[in-house]
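Okay, structure first, notes after.
Only a single protein chain was left out; the remaining protein chains are all shown in position.
Presenting chain A:
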Amino acid sequence: MIDYNFDWSVITRNWDRFLEALALGLGLAVVSLLIGCVIGLAAAYARVSGNKWLSGPVWAYVEVIRCTPLLLLIFFIYFGLPEFGIYFMDKTQSFVLTLSLYAGAYMSEVFRAGLSSIPRQYVEAAKAIGMRPWQRQRWVVLPVMFRITLPSIGNNLISLFKDTSLAAAIAIPELTFVARQINANTFRVMEVWLTASALYLATAWLLATLLRQVERRYATIR
């Protein structure tokens, strides 16, 4: 074994900073997922609308986002947009915008698949009791789709949470950034990165467990 003396006091001393940073990352992921769901839903309806002026641009958006590394998107929006005269965002807003657009592209594919997998018979039943088009969407199609896509929404949340570590690249004080900072000040490499990893792992696992509970609760479609 390498000669390394563990000193965990660096962790206990900085425990609050770790937790704050973790909470920030989790918050960024949740907010981005929510905005991403709204974008994704609109994009999914555009894709299934059959109107090529709507579905064409949305298709381009989804492909551009999916085929570009997330870190590049973060840099482009944070450093690139100001070059085009868009200055109003601070780095956190810029990151949330990026991650939301990123989540939106993925969610649009999830929702598009969800929408096209809903059996026609449910819509016909809604028609038969006289529901208007938007009522059929609001009270039948969307709730059914939500239940069908719940596992994918959950997976995306966990992915997004881990992706928030990329915010360190533009100095947002989430877990990876803070861990690097503490490491730079103390040189406790093993303690700091082991702790950061353990926190990511535990949180992601907790999320997965929670989501499974939610799925079970809504599992009425078989």
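Criterion: a contact is a pair of C-beta atoms (placed from the backbone, for glycine too) under 8 Å apart; a residue touches a chain by one contact, two chains touch by 3 or more; residues count from 1.
Everything below uses one rule, namely that contacts and distances are computed from a predicted model.
K.L.:
Identify the UniProt protein name of the omitted chain, choosing among "ATP-binding protein", "ABC-type cobalt transport system, ATPase component", "NADH-quinone oxidoreductase subunit H" or "cysteine desulfurase".
P.N.:
Looking only at the record, the undisplayed chain corresponds to "ATP-binding protein".
K.L.:
Among A:I2, A:C67, A:A128 or A:A184, which residue is in touch with the absent chain?
P.N.:
With A:I2, A:C67, A:A128 or A:A184 as choices, the missing chain is touched by A:A128.
K.L.:
Tell me where the left-out chain touches chain A, residue by residue.
P.N.:
121-122, 124-133, 135, 139-140, 143-144, 147, 218, 220-222
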